[in-house]
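All protein chains but one are shown in place.
For subunit A:
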Amino acid sequence: MKEKIADLEEKARRLRVAIVKTLHKSQSGHTGGSLSAIDMVCALYFHKMRHNPADPAWEGRDRFVLSKGHAAPALYVALAECGYFPAEDLMMLRRLGSHLQGHPDSKGTPGVDVCTGSLGQGLSMANGMALGLKLDGKENRVYAVLGDGELQEGQVWEAAMAAAHYKSDNLCALIDSNGLQIDGDVSKVMNVSSISDKFRAFGWNVIDIDGHDMGQIIAALDQAEAHKGAPTAIVAKTVKGKGVHLFENKASYHGVTPNDDELPEALRCLGCCD
């Protein structure tokens, strides 16, 4: 297990490097929220989820919804690393004619099942998939990653209510709780705390973790899978911009990409942060 965790940590480090390089190249996209979510995305794609990059539409796959769609780079680097498409494609992020749209688009990108980017809608779609898979008597699970600012959207709570009502225990929501949104602290813009208490009150199984501790992420995903009768919310405390001190905990790096001056320092930092 220790070895597995070390492997995943190394993978996450490399994915962080890929995110920084991709965003530097595109000079457009979201840095902070991609770096805060990447450990969870990494644990899902390289440890937890059943999926088959050679056959993106494989029936037996678990499903993934990046509800906070602006963190698309975190998803794209993971998909590329899995082999859903060549890593070179990452350099075309957000370019005209590229299949890597600014926000996840199921029409063009292998491995992407639903369109996201308009915040607050992903959990509804994830629960719809969970309901459909259950109807077919399938064991497949559905994972959705949401932002904490995103929880301000009322539709999230409509979905939370419905998932608990229909006992969607094949559904797991991971909340990337980095405490920041565009205009600043989530607590100051529109306080959503306590996230855990809210999900619990809606009838969910709730697990609180450090979203950058690979051991905790994996343990939580295992617990979620074992829990029957209710969906699980993993409320992950994270750091926006995690891994690059230049970007850490800075709301100003939400939708800003690394510039030429920052790139060497960012990469050096990721090399040292092993």
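In this section, a residue touches a chain if its C-beta (ideal position, glycine included) is under 8 Å from a C-beta of that chain, and two chains touch if they have at least 3 such contacts; residues count from 1.
We adopt the following convention: contacts and distances are computed from a predicted model.
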Undepicted complex member, UniProt protein name, chosen from "Transketolase family protein", "4Fe-4S ferredoxin", "Nickel superoxide dismutase" or "NADH-quinone oxidoreductase subunit K": "Transketolase family protein"
Option from A:T31, A:S124, A:N178 or A:Q216 whose C-beta touches the chain left out: A:S124
Subunit A residues touching the omitted chain (full complex): 63, 105-107, 113-118, 121-133, 135-136, 154-155, 158-159, 161-162, 165-166
